[in-house]
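All protein chains but one are shown at their positions in the complex.
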Amino acid sequence: MKARRYMDKTFKAGIIIFSILTIVPLFIILITLLKWGINALNLDLITKVQRPVGEKGGALNSLVGTLIITTISTIIAAPISILAGVYVAEFPDKLLSKITAVSSRLIAGIPSIVIGIVVYAWCVKPMRGYSALAGSIALALMMIPNIVTATVESIMMIPKDYREASRSLGANFTRTTLKVIMPFALPGILTGLLSSFSRIAGETAPLLFTSFGNPFLNFNILKPMSALPLLIYNYATSPYKEWHQIAWGASLILILIVFLVSITSHLGVRKWKA
Amino acid sequence: MRKILLATLLLGLISTLKAKGVELTGAGATFPYPLYSKMFDVYYQTTGVKVNYQAIGSGGGIQQLIAKTVDFAGSDAPMTPEEESKAGTEVLHIPTCLGAVVITFNLKGIKELKLTPDIIADIYLGHIKYWDDPRIQKLNPDVKLPKLPVTPIYRSDGSGTTFVFSDYLTKSDIKWAEKLGRGKSLNWPKGVGGKGNAGVAALVEQIEGAVGYIELAYAKQNNMPVALIKNKKGNFIRPDIESISKAADVKIPEHLRVSITDTDNPEGYPISSFTWILIYKDLSYLKDMRKAQELYKLLYWMTHEGQHYTKELDYAPLPQSVVKIIEKNLKTLTFEGKKLQ
């Protein structure tokens, strides 16, 4: 009798404690980031580019690089993924559908470093040079599965009646899909887009062998470009305290971007599911 | 927000279409990186030419040059015969400065140590496990060495610095020559790997009892202690610009590739080395004559006016005799059959 009571109490306490413990690291990491990064959050960080040790440098080139590369990736990945997702959702019984669904899931399982080395072979070597475009292609590959899944799931949630009603009114498949289905699926798809966007903004491994890095401010996607994760990686593993500072500042900026986008997309999901 | 993104995209499109000024891309050695980053920064301020140099290690530089994904490479290790055959055509090795591989360590309160090549070898081979080992203590009677485990730090990437370090130990310690030999990547039996000279310096700073081999500039920039090494003539030498220059007091061949480790000079620092910029002699593959010309100008500047920046960063400048040979080599650069100049 007592043993049961005791186990029950322990169990209840246990799941509460362990659950609290799961979010403790989040707060520790955020507090550490804030503590060390807040000093680095000055105007220099976002107005200056990388400079040699001893000179006042900043993260401007990396920040711009991240924005450019992630935007290009989204532009590359979104159309293909959404259209593919529409196909899978609307024609689930076709062989191509099943193959595509499996392919998408397979892509999701590729380790990010492996994506980097394959895109090196596809783009960097033939182009005889590193480029932001190669980096964007690598990141776009990583976005595809998320967007496809989001599209498929959003469309599947729409009741069959909508489609049938539209068809019965004389609209063809194209019209039905574009004017009836898509508007309803859009929130879900956008959520998928945003969450994959925030995911790739923080990716480093695929950029190591594709985008390469660039201490100068660069807008040309056919040339090497820096990005926040690359900056953080290089500066964090260096011995210079001033570079550590910049890396903390850059980490704060990166987390801000990622969190903002992530929270927006999750609030979107909740609103949409309600 | 959307407007900013749109504007950036437009800028990107325009600048992609509008092939602006010449930009050069290089990769490789971290050994000279403090000097190169200063040099390229100044070069940009004065000439407007952007040089994007990524310090990924000498091994990386050489491979990317062979793959022709970069315009030039930096390396403290000359290309091996295999690498040269992979490159196909001749690659010029242009020295840019002299530097030193120093032995740094993390021991509380100890600013200086005397070391010999056999001790260094045994530390990295794992035979010496604690700092209070009698052999080290005997060399340093005035210092109280703690019973702290020794952690060797080495390079995790293909490194010219590793090459220089192992080249020296291969010449001066038989055990090393047999077990590990010389190379940019070795089969380290013990310790922790760091990325680049920067990574090794960082790890030595963080781990108590660590010992690492890094370029002098990195030790100086971070106020790290440096060991005095016993050279071939039996003198314990501190690495500095003078002892490095003395080690370079050798006959330099026309192809400019020479190892100056384990120097015969009694006042020379035994782990000194040149570092080179590697470029193809025939620059036709660049397809852009302006690029080839800028490359030539860059190298000329680095080996002439650029030398002013060496000493303040603790690198030794190129001896005049070497500069003369460099000029001869640079004159052999060609673009589509025509000599550049």
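Going in written order, the chains are labelled A and B, and every chain counts its residues from 1.
Please note the rule applied: contacts are C-beta pairs under 8 Å (C-beta built on N, C-alpha and C of every residue); 3 or more make two chains touch, one makes a residue touch a chain.
Methods note: contacts and distances are computed from a predicted model.
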Practice prompt. Would you kindly match the missing chain to its UniProt protein name, picking from "Ubiquinone biosynthesis O-methyltransferase", "ATP synthase subunit c", "Phosphate transport system permease protein" or "2-octaprenyl-6-methoxyphenol hydroxylase"?
Written response: "Phosphate transport system permease protein"
Practice prompt. Using the contact definition given at the top, list the shown chains touched by the missing chain.
Written response: A, B
Response to the item:
Answer key for A:Ile46, A:Ile107 or A:Leu217 versus the chain not shown reads A:Ile107
Discussion item. Tell me which of B:Asp157, B:Asp173, B:Glu215 or B:Asp262 is the one touching the absent chain.
Written reply: B:Asp157
Worksheet entry | Sites on chain B contacted by the missing partner chain, in the whole complex | 27, 56-64, 66-67, 86, 149-151, 156-158, 181, 183-189, 191-195, 203, 206-209
Worksheet entry | Missing-chain contacts mapped onto chain A | 4-5, 7-8, 10-12, 14-19, 21-23, 25-26, 28-29, 32-33, 36, 79-84, 86-88, 90, 96-97, 99-100, 103-114, 116-118, 120-122, 141, 144, 148, 172-175, 177, 198-199, 201-205, 208-209, 229, 232-233, 236-237, 244, 247-248, 251, 254-255, 258-259, 262-263, 266
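Here is the rule we use: only the chains that are shown with their structure count from here on.
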Fill in: chain B partner contacts - residues on chain A that touch it in the complex
51-55, 64, 67-68, 71-72, 124-125, 128-130, 212-216, 219-224, 234, 237-240
Worksheet, complete the sentence: Note: in the complex, chain B contacts chain A through residues 5, 8-9, 11-12, 14-16, 20, 23, 25, 27, 34, 37-38, 41, 44, 50, 52, 54, 67-70, 194-196, 198-199, 201-202, 205, 218, 221-222, 285
